[in-house]
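What you see is the complex with one protein chain gone and the rest in place.
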Amino acid sequence: MDAVPQIVLNIVIAGGIYSLAALGFNVLYSTTRFFDLGYGAYALVGGYAVLCLYKWVGINLELSLLLGVLIAGLTGFLTEKIVYRALRARRASNTVLLIASLGVFTLGQAALAIFFSSQFQSLSRDIASQRLFSIESGVITATQLLILTAAFAVMGILVVVWRYTKFGRAVRAIADDEEVAQTVGIDSERVIGAVYFIGAAVGGIAGIAVGFDMGLQPLGMTILLEAVIAAVVGGIGNMYGSVLGGFLLALVENIGAWQFGGEWKFAFAFAVLILFLLYRPQGILPK
Amino acid sequence: MTALVTRKLEKRFLGVHAVDHVDIACKDGSITALVGPNGSGKTTLINTITGILPMDGGEIRVGERTLTRVRPTDAAGLGIARTFQNTRLIGQMSVLDNILLALTERSVWRALFERQGQSHLDAAEAVLRRVGLSEKRHANAEELSYGQRKLLEIARALSMRSRIYFFDEPFAGLFPEMRKVVAEILRELRAGGAAVVLVEHDMDLIRDLADFCYVLDSGKVIAEGTPEQVLKEPHVIEAYLGK
Amino acid sequence: MDYAVHILTMIAITGIAAVSLNLLIGETGLVSVAQAAFAGIGAYGMTLLMLHAGIPFLAAALFSALIAGAIALIIGAIFLSLREVYYVFGTVGLNMIVWAILLNWDSLTRGPLGIPGITRPEVLGISFADNTAFLILCAVVLLAVFAAHYAIMKSNFGRVLHAVREDEEAIAVLGYKTEVYKIVIFVISAALVAFSGSLYATYLSYINPSAFTVNDSIFILAIVILGGLGSAYGAIVGTCMLVGAFEALRFIGFPASIAGDMRQVFYGLILILFMLYLPRGLFGKFRI
Partner (left out) sequence: MNKWIWALIVIIIVGLGWWAIGFSGNSAQSGTGPIKIGSVLPLTGDAASIGTIDRAAVEIAVAEINAAGGVNGRQLEMIYEDGQCASTAASNAANKLMNADNVIAIIGGLCSTETATFAPAAMQKKVVVISPASSAPNLSQTGKYFFRDYPSDAFQGKFAAEYAYNTLGARKVAVIYHISDWGTGIKNVFETRFKELGGEIVSESGEPQTATDYRTDLTKAKAANPDYIYTPMYPQGDTALMKQASELGIKAKILGADGWDDPQLAKDAKNLGLDILYTTGKTGTTDAFKQKLQQKTKSPDVPVGAPQAYDAVYILANAMKSAGTDPDKLADTIRATKYDGVSGHIEFDQNGDLTVADYVVKRMANGTATVVQ
C-alpha cells in the first residue's frame, strides 16, 4: 500500500489548516463563552482580502498577507463592537447572541458572494511553480509546509501570550468570570475587543491558508464546521487541544473519505463531534 | 417519624467545602430551622438536597429510600416542595398560570390532552386568596413587587401539597401583617403533619416558630438543639456576632 | 392570476414550516436549524411511499410525518441532553447529515438526479391537479397546523413549554420531566413540518436535495424571528413578507443577477437587526 505515506501527508496538510481554524475559534469561545457563528465569515474575509490585494491590486505577497490578516481581525473586532457588545450590555440570552451571530455569518458570506462572485478562485498566482518535497512516495508542497509551520507558530504565540503576559492573565480572568474580573479592575470591554481581533485574525490566517492551498469560495460553513469540531474535540480553552483536535478531525475525515468516499466526509466529522459532545463535552485536553 | 435525613452531605466548589459533611434530620409535624450568618452554606445545603446542585458526597434518606444523587425532577417525587431565596417564577406568565403549573398533571400525555379543570381553578383561587394575591391573578409575575413574588412562590409551594417544605428566607421583603400570614401558614403545615424546613437568620422568628434548630457556619453544623439551647451556646453567639 | 396562486401556495407551504418551527423556538426556546432536514424527510418519505409502494397521497403524507417524528424522537433524545449551544450546533449537523444522505444514497433517492414524476394528490376522490384546488388544499393543511399549534399552546402542555422556555430548572423542581416535554415538542414539530415537505413534493412534481439545505433552515428561522417568537400568526405574517415581498422584487426590476445573494444579505440583516432592536419580532409575545 504505497498510498499510506500520501494519506498521512494529506492528514498532516489538512490538520494544519483545521488547527489554525480551531485556534481562532478557541480564542473567541473560551473567553466569551459564546458560540460566534460569524467566525466563518471572518475567516473568509481574510482570504478574500488577500485575493483582492495580492491578485487584483498586485501588492507584494508578504504585505498583502499581513494586511489580509489585519482586515480579518478588524472585521471580528468591529462585529463585536457593533453587534455583540450592545447585546451583552443588555444581558441578552445566549440564544439571542447565537441568532445574531448566525445573521453575521449569513450576511458576511452573501456580501462576499456579491463582491467577489460565487466563483471558485485560487490565491496562488502560478499554480505549477511549487517546490515539492517528497517523503517516501508522499508529496508535500512549499505552501503546505508553510501553512503547517504557521499553525504551530500561532499555537506557540497564543500559548505564550495567554500564559505569560498581563494581557493573557486578564483574558483568562474574564474567561473564568467576567463580573469578578471587572471587580478586580480589568477593563473587560477593551480586552474582549482585543481577543476578538486576535481570534478573527487567526481565523483570517486559516482562510488565507485555504485560499492558497485549495481555493476560495464564498461558502463559510465548511471552515466554520471544521473550526468548531476541532476546537470542541480538542478541548475548549486549551490551545494544544485545538491543534490536536485539528489533526484528529483531519485523520477521521481522510480515513472516512478513503474507505467510503469523499461525499461522506462531513457526516463522519459530525458523528465524531456528536460523540464528543455526549460523552466528553470538555474535549480531550482539559482547560 | 423523621421525614428526611442527610448523612455526611458534601458539596464542594473548586475544592472548597460549601457543605461540609452535614447531618440534619427533619421530623414530620415540626419546623426545623437552618440558621447561620450569610454565606454559611444554608442555601447551598437546601439546593443540594433538592437537586438543584449535584451532591459531591454523603447521602439523603427520605422515608426508606436512600439517595446519593438527586436531580431537580426527583425533588417533587420525594414529596419535597421549596421556595428560592431570590424567587424563580415564570416572569412572563400570569400569577394564575404560575400556580396552575404546580396543580395540573405532570405526565406529558395527560398535559397534552387536558386543560386546567374547574377543580384546579378553585384550588388556585383558594391558595391565592390565602396569600392575598387574588386580585393580581391575571398580572404577569414579573410585574409583582419583591414581597408579592415571595408570597406567590409560597403559594406555589403550598399547591404542591407535599410532605416536606423548604422555605428559603420566606419572610424577606414582607410587610408586617403578611409576615403574620406566612407564620400562620407554617404553623398550619406543621399541624397538618408536614416537615417544614425554614432558612432564616432573624432570631426572633426562629425563637417563635422553630421546634428544632441547626446552626451552620462555613458549611459545618456548629450547634443543634431547641432554639433556646442553641442561642445560649458561646460559639454560636461568637459565630453570629463575632463576624 | 396563476402566478398569484403559485406564490400563495408557496406561502402556505412555507407557512406550515414556519408555524411548526415557532412551536420550537417561539414557545419552547429551542433554536433548531434542522427544519429543512425534516421537511426533506417528509418530502422523500411521501414520494417513495407513493411511487414505490403505491400508497395514496394522504396516507403517504401521514406515514412520512410519522417517519420524520420517529427520527426526531431518536435525534431529540440524543441532542436535547446537550448543553443549549451544543444542541443548536447539533441541529446544524443533523441538517448537514440528512442533506448528505439525500444527496449520496443514490439507490434510494437517486441522489442529485432527484425524483421526478410525482403525481398530484387524489384526496377523498377530489383531484388536486388544478393549481387553485391545490392552493386550497395547502391552505386547509396550513389551517390544520395552525389549529394544532393553537390547541397545543392552550393545553397544560403549552403552559409547561412556556415555563421551560423561561426557567427550565424551576419547573423541573415542581416535578416536570422537562427533557420528555422537549423531546415530545421536537417530535411534534418535526412531524408537522414533514407535511410541508409532502405538499412541496406533489406541488412541484420533482424533488431534489437542493431544496433541503442548511440555508433553507436559516430561511425559515429568519421568518420566525421576523414574525415574532411565540406567535403562530406572526410566523404566517413573516412568511407572507419573506416569500411574498421577495417575489415582488422581481417586478421592480431588481437585477436578477444579484437577487439571490441580496436575499441572503437581507436574511442576515433581519437576524442581526431584530436581535438588536426588536427581539420580540413584529407580533411576538416573548422577549428572549
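Going in written order, the chains are labelled A, B and C, and every chain counts its residues from 1.
Convention: a residue touches a chain if its C-beta (ideal position, glycine included) is under 8 Å from a C-beta of that chain, and two chains touch if they have at least 3 such contacts.
It should be emphasised that the depicted structure is a prediction, and the values quoted were computed from it without experimental measurement.
Of the chains displayed, those contacted by the omitted chain across the entire assembly are A, C. In the complete complex, the residue from C:24, C:88, C:103 or C:190 that touches the missing chain is C:103. The set of subunit A residues touching the chain not shown comprises 1-3, 6-7, 10, 13-14, 113, 117-120, 122, 124, 127-128, 130, 132, 134, 139, 141, 210, 214-215, 217, 219, 254, 257-258, 261-263.
Where subunit C meets the chain that is not shown, the touching residues are 1-8, 10-11, 103-104, 106, 111-114, 116, 204-208, 210-211, 216, 231, 233-234, 236-237, 240-241, 244-245, 247-248, 250-251, 256-261, 283.
Here is the rule we use: only the chains that are shown with their structure count from here on.
Contact topology of the protein chains: linear, an open path with no closing contact. Relative to the C-alpha centre of subunit C, the farthest chain centre belongs to B. Work out the mean CA point of subunit B and of subunit C, and you get 43 Å between them. Annotation: 48 Å between the Cα-based centres of subunit A and subunit B. Mean C-alpha positions place subunit A and subunit C at a centre distance of 31 Å. Residue numbers of subunit B whose C-beta contacts span two or more other chains: none are found.
Listing the residues of subunit B that touch subunit C in their complex gives 50-52, 71-73, 75-77, 82, 84, 88-93, 97, 100-102, 104-106, 108, 110-116, 156, 160. By the touch rule above, subunit C contacts subunit A in their complex via residues 29, 31, 33, 78-79, 81-86, 88-90, 92-93, 96-97, 100-101, 103-104, 214, 218, 221, 225, 258, 261-265, 267-273, 275-276, 279, 288. Residue ranges on subunit C touching subunit B, taken from their complex, read 152, 154-157, 159-160, 162-163, 166-167, 169-178, 180-181, 184, 286-287.
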